[in-house]
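All protein chains but one are shown in place.
Right after this comes chain A.
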Amino acid sequence: MPYPSRHRAYASLGVVFIILLILHYLGAIRPIEQFIRNIIMPVFGGLHTFNIAVGDNYQFFRNKEEFIKNYQQCIATTERQTTLSADNIRLEDENNELKKQLAYIEKNKPLFVLAQVVGREISSIGQTIIINRGTNENISIDEPVIANNGILVGKVIKVEPDISIVRLVNDNQSRIAASILNDDRSLGIVEGGFGISLQMNFIPRNEVVQVGHQVITSGLEKNIPRGLVIGIVASIENEAYKPFQRAILTPGTELNKLTMVSVITNP
């Protein structure tokens, strides 16, 4: 039988926990919580930066031939991207001109809040990151978070005055309405929970999807605008007995090496 002193300890522990819960939900201990966060956050940030700096930043090749082949592929990709970039600028100019001619009025222009990734959530089985911006910068739940000028990395799932927690697209609870940039503009749902890759489900079987096709947000989801890059199709599973085909995607950016992101606050 436990000693009476132990009973007293458990009782006081329970009381303290309940008081803590009540005070937290009333917001009475918010300044203390912010103070603790302000102390710990630089440590988190330092560790996160250190982890990215010393992490796996090298790519190994089996032999010289493989290295040369990869190098040539890299040059070809760069050349293709240079051409595409020039095309893009020309199209952008054309688009702006057409907008002017149509007296296009930009309503609710999206605002971007730049944020630093200060770490990832500890003691979690999900894929989440912590950013150093919160309700003080008008960030709210379900807003999209992007990296590298337009690659969707996740959605805000929790906001505090000074920090926000972002669920990454590869988290097992992440679901994003997406569209493939193929001839049919196939629609589907991009899901996480498969390690570093993503899966796009519910693509109709009769639509042609190829490796290398880009996947973007479809705009059919509240708060997520159309056109944010999610990733590239890496492989396709199209079984005769299934009503839909499935694509495995490579995310548009390395999700475990994020340092700066932007939150679209008025999507």
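Here, a residue touches a chain if its C-beta (ideal position, glycine included) is under 8 Å from a C-beta of that chain, and two chains touch if they have at least 3 such contacts; residues count from 1.
Everything below uses one rule, namely that contacts and distances are computed from a predicted model.
> From the list "Rod shape-determining protein MreD", "RNA polymerase sigma-70 factor, ECF subfamily", "Phosphate transport system permease protein PstA" or "Sulfate-binding protein", give the UniProt name belonging to the chain omitted from this structure.
The UniProt record for the chain left out of view names it "Rod shape-determining protein MreD".
> For the chain left off this view, which of A:R6, A:R185 or A:R226 is in contact with it?
The single option touching the absent chain is A:R6.
> Quickly run down the residues of chain A that touch the omitted chain.
Residues 6, 9-10, 13, 16-17, 20-21, 24-25, 33, 36-37, 40, 43-44, 47-48, 50-51, 54, 119-126, 128, 130, 157-158, 163, 165, 167, 172-173, 193-195 of chain A touch the chain that is not shown.
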